[in-house]
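Complex shown without one protein chain; remaining protein chains in place.
On to chain A.
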Amino acid sequence: MTQELALDRAALDRLMPMHLCLAQNGAIRFCGPTMGKLVPPGAKLVEDIFVEAKGSGTGCVISQIRAADPGKRLALRLRHHRQMLLRGHVVAPAPGGLLLNFGFGVSLSDAVAGFGLTESDFAPTELALELMFLKEANRAIQGELARFNRHLMLARLDAEREAHTDPLTGLLNRRGLMAAMRNALDPGARQAFALAHLDLDNFKQVNDRLGHATGDRLLRDVAQVLNRVTRSRDHVARIGGDEFVLVLGGSWSGEALTGLGTRIIRGIEQVSPGDCGVSASLGIVLSTGYGQGDIDLMLNDADVALYQSKRAGKGRVSVAPLAMDHDLRPRPAPR
């Protein structure tokens, strides 16, 4: 049995559609049908097809090919599609000639898209189609998973918002207020703010005389008043039946706070149903002097200031003297 095998070009084309046969000087002799799709029209030399893969090369492709170790991978870029890196190897089957065979490696998808390759451009042994199949399957699955994740994230955000919202008024609930105050008192986001505790006056009468539906409507109206007079970065919460708390960002003067409180009271008096004479009492403290763990203390101080307003005849605003002045604190609000 002879150890030699002669292949005609038709057989070569079928076995290795990406082959390229060169003369020693780099002149193109012939190539396989798929390689033919990559060769620019009028190409005479291997340099017309390829450039060296690494920019620092000598610029002489043929000398790189001639010097290539037959056992090693040869990497070359297409001259007119530099992003495409072909890999292959070279043998010198006969004196005066070089036979190279190439594959697309990781540039496969680009090549298939760029040259419009089809199944018949690949030898049956190649895994090109399987690779394309896997890539598309992966992308489809990833797309679906990303959709799932988005869905879960939105559901979580919804749940979180719900957990922090008072369903009747759409304001924050007590839990939402705690979160807002934690943020406001966080030493990282240290911006001054004022905390206002508001309690409706004569609210019980509305419920007793006009019924709970009217009471609920009034609470929603009050929420609207509070939303109207505050800015979007302020926080408004309903923490009990007719008790509201406002977190008002910024450095406030006592006059400005009294002015704001008075506007709130007038607004609420305007939405009072019938002749119930609903109004509001406010107690306000400034954040100066309070630290990270002082949420309860601050709420308590605002409550004490609110009690002052109630005791002084309702429908009014008390701004606690500077928070450092603690003469109010020891007295618990008798409510």
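Here are some notes:
What we mean here is this: a contact is a pair of C-beta atoms (placed from the backbone, for glycine too) under 8 Å apart; a residue touches a chain by one contact, two chains touch by 3 or more; residues count from 1.
Keep this in mind: contacts and distances are computed from a predicted model.
The listed options are "Fused response regulator/phosphatase", "3-isopropylmalate dehydratase small subunit", "Ferritin-like domain-containing protein" or "Heme NO-binding domain-containing protein", and the UniProt record of the chain not shown names that protein "Heme NO-binding domain-containing protein". Only one of A:31, A:98, A:117 or A:284 touches the absent chain when the whole complex is considered: A:117. Here one chain is not drawn; of A:7, A:67, A:106 or A:140, the residue touching it is A:140. Remark: the omitted chain is touched by one listed residue; of A:129, A:210 or A:256 this is A:129.
Against the chain not displayed here, chain A makes contact via residues 81, 83-84, 109-120, 129-130, 132-134, 136-138, 140-141, 143-144, 148.
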